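The complex is shown incomplete by one protein chain, all other protein chains being positioned as in the whole.
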Amino acid sequence: MRLKPFFNRRGIIKEKISLNKFGLILFSFFTLTAVFALHLAPYDPWERFEPYASPNRYHLLGTNDIGNDILSELIHGSRVSLLVGLGTASIATLLGLIIGLVSGYFKGIVDELLMGITDIFLMIPRIPLIIILAAFLRPSFWIIMLVLGLIWWTTTARVVRSKTLQIREMSFVTSSRSLGFKNSYIIVSDIIPHLFQVLSTKFMLTTASAMISEASLSFLGLGDPSMKSWGMMINFAFQRGGFINEMWWWYAAPGICITMCVLSIVSLSFSFEREEQKVIAGM
Amino acid sequence: MSCLHIKNLKVSFSTPLGLLKAVDGVSLDHVDGETLALVGETGCGKSVIARSVMGILPDNAVLEGEIYYEEQNLLKMSEGELAVIRGKEIGIVFQNPSLALNPVHSIGRQIAEPLIVHDRMKKKEALLRAVKLLEKMRFEEAEKHSRMFPFQFSGGMNQRVLIAASVVADPKLLIADEPTKGLDAALKARIVEELEIVKRFNGTSILLITHDFDLAEKLSDRIAIMYAGEILEISPLKDFFSQQMHPYSQALLKSLPDRGFVPIPGASPSMLNPPEGCKFHPRCPFMREICTRRRPSLVKIGGREVRCVIYT
Partner (left out) sequence: MCDIYLRAENVSKTFASGIFSRKHTMVIEGISLNIKAGKTVGIVGSSGTGKTTLGKIISGIEDPTNGEIIFRGRKISSLKNNGLSRFRRKVQMMFQDPEGALNPLKTIAKLFHEVFGLVKISKPERESRIREILRTIGLSEEILCRYPNQLSGGQNQRVALGRILLLEPEFIVLDEPTSSLDISVQAKVLHLLKDLQRQKELGYLFISHDFKVVEFMCDEVGYLEHGVLDFYGSTAEFMDYRCRISKNIR
């Protein structure tokens, strides 16, 4: 009677293994591109050539309105996009880890207080807040990263908290406590290592959603105009006549890049999650 | 007539450390209506046998041999055919009752589920049957309990519910995998009572898998002792408790609290590279030179079978 899910689950697992490889290859491709952007890009993205050129031998993806080579822009853009994603995720994961850990480990009043704060942060509508902030502050790459990071820790904190609650009741933690180890030692050596899988999954997912948010903000014109991110490229393509003139290579290329990059990250995080479930199931 | 017939079953798992032989050449004849207890220590492969019969082994398992259920070879059946047999003909009770029950459905609904799915009974009728069954199983307030949910029950109560759920479709064979694990004495007694009802009223054959001799003594007709993937001894219950034949069975009984509390020296062998010859020889007090070389076969003596060179 309860056997069906068992078989279903096995089926799904097989599917995801292939997804995982695909994600890994794609993600390493984007990361390598970002790291070696200087060597890979054919031109400096700010260098000017003949504007509005269609794809040709010298400019594989043509040039934009002020004559920048689109392929070079794309390659350099991977740096900005990935940096915003990873930076945001680092801030958010670190904050979420600390808050979730403290809340879950010490329980009681501390927990209720911190989870109350988390709930308030969860209620803040993110994109409108960033739009308002971007309108008041100078739209800048660093501010976007900081603001996204500072409001995106909530889900991580909740997951970390529930996992911590679970681990702290496991008997090896209780036995460490009864042996007389200090809380700080138990947290660092018994609890954090067991959070690794949850954290890596959340880290990847935060990276992906931060990249999408950055792209949407840039598209709305609230991004950092001095940094050529993929979102900014689409924004320019729409504002400066790329769309009207049917220069699809101008806006389609960064669009595809965003989609593929986010997809690769999400599929990686799925495989992390599956590993975690395997650990739980004791397989 | 035998309802379950296992012939030279070998199950191994491929692990990163090598091939793990969990079951190594087990043959069993489960007579209709009898309760056969499969007793052994952790990791001796007794649960693996249950899972092979049900066809729910993990992916990395390699199966050899034959398992006949009423003349049909279960290992050659398709998933669909197996599913029918699993629900209607063979019931199973797992070790962990809280995980095996679905938290969002009421107890009555879960007991009735096999009737609705396999017998296409109407929901109302099936629920009524479920309540009747709970009454038969001596639940104090069957009507009220059938409307409750698994999380409102203790682990022991859930285990009782699970037994009820697995026999509602009147299976011919019930496989009970450690049905009393982690339960205290009072609940254990209730489980025994419930399984006895199943035996008596439905004439169900039970394959009882346990490490608890008390439970085996109370319920079973025959007892099979397993060690490191092999059956070392099969005996009718009475004969077994008056005189164990295999040295391992003797040592195992002596380690019981009320029979001397003498530990068996050494540790259970690794299933990755089990010892040559008789698998028990490194721990056996009657070890002879031949035991290190030749693996003894099961010898029939009277109504009993034993795997030891002493009896050849």
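Miscellaneous remarks
Note that the chains take the letters A and B in the order they are written out, and that residue 1 is the start of every chain.
To be clear about the criterion, contacts are C-beta pairs under 8 Å (C-beta built on N, C-alpha and C of every residue); 3 or more make two chains touch, one makes a residue touch a chain.
What you see is a predicted model; the values in this text were computed from it and never measured.
Among B:Met245, B:Ile264 or B:Cys291, the one in contact with the hidden chain is B:Ile264.
Along chain A, the points of touch with the absent chain fall at residues 112, 170-172, 174-181, 185, 189-190, 193-194. By the touch definition given at the top, chain B reaches the unshown chain through residues 41-43, 154, 182-187, 211, 213, 251-252, 255-258, 261-264, 267-268.
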